[in-house]
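Right, one structure below, let's go through it.
Just one protein chain is left out here, and the rest sit where they should.
Up next, chain A:
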Amino acid sequence: MSRGERQVPVTRRLLAARPVRTAAGALGIGLALMMMLLLNGLWTGVQQRVTVYDDHLAADLVVVPAGTESLFADPGVLPAATVTAVEATDGVTGAWPIRTMYSILELPHGKAAVAAVASEPGGPGGPWALTAGRAPATADEVALDALFADQHGLAVGDDMPMFGHPMRVVGLTDGTAMFMTPMVFTTSAAMTGMLGAGDTTGAVLVTTDTPGRVADRLRDQGLTVRTPAQLREASLTLATKIYGSPVKLMVSVAFATGTLIVALVAYTRVSEQQRDLGVLKALGAAPGRVRRIAVAETAALTAAGAVAAVILLLLTRELLSWWRPAFPVVMTSATLTRTATAAAGMALLAAWLPAHRLSRLDAASAFRSR
């Protein structure tokens, strides 16, 4: 049997015969896939956001208080003298104190949870992507995440109280919102003043050309040393611990729902076409050919559904970024690949059922009058 020669495109004709139903089927599949993509994208977004500070730490090592795994989630204090001790260690090219913490700000519009960072002016650990103004330099200056500033009606030059201290906004930064907590940058001096903890620091950022050896030397002094990669891992683990299970549950539910919708659409179509397919069988079409028609139809619907899903997702993402900018939806090629694989899996799963039913379809049924 030569495959090359053209045959009557039965699958295509069946799909085109009822365009509204075909479109509705594809849309149903599209919505289900879109939910999966959206949840996946949200999760990727959350993961990117919780590590945004760790990803931009311009340091080779970080000395943290004993027991600290993650900079923001479990901040502690180190004696202020640690900075000089680290600086004096052989191989260290620079040491800067920073403080990182989640805190609640009392703003004119109400309370707001932020991730506060205090660093040395000119040193690492401060704002890295200014869109307006400059980095804070004195004890009464802050730089804010631009989106957060916008939400609270703040601009460069405005006053913004922080822990009861009058501060002034001198800069706006972009892409500095951790999940649900935008970042606020200030100087070490400002934070020390606000906390009234003059002889302490939060952590020490270290630059060096020989991180391995320096880390050993610092550990020998009884200090706890982390690499930025370790801190990033800790942030991710923490986020997964908090949000991971519900997100995974939602993704599973979306997948199950999606599979069900695809299966239902495929099953309904095959039921509708059972007579047509039975006629083909009576005319002598091999069961394999009849099954291929059903599977190709399901596959085509799923492919159309995937296209619909991407369009729906882009729309939803736009809508979400306008309505709830704190919820980032990030599409990576990994997410797309995973969802495409899922869609193919769904289609296969969904096509199996009607195809199985078709192979048992009685060819004689076509001959019996309705």
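Definition applied: a contact is a pair of C-beta atoms (placed from the backbone, for glycine too) under 8 Å apart; a residue touches a chain by one contact, two chains touch by 3 or more; residues count from 1.
Here, contacts and distances are computed from a predicted model.
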Query - Candidate names "Fumarate reductase iron-sulfur subunit", "1,2-phenylacetyl-CoA epoxidase subunit B", "ATP-binding cassette domain-containing protein" or "Carbon-monoxide dehydrogenase large subunit"; UniProt protein name, chain not shown - result: "ATP-binding cassette domain-containing protein"
**Report entry** Residue of A:24, A:104 or A:364 in touch with the missing chain, whole complex considered
**Finding:** A:364
Requested in this report: Touching the absent chain in the whole complex: find that residue among A:219, A:275 or A:356.
Outcome: A:275
Report summary line: Of A:193, A:211, A:287 or A:345, the residue that touches the missing chain is A:287
Query raised in the report: Taking the full complex into account, what residues of chain A touch the chain not shown?
Result: 1-2, 5-8, 10, 13-14, 16-17, 275-276, 279-287, 289, 363-364, 366-370
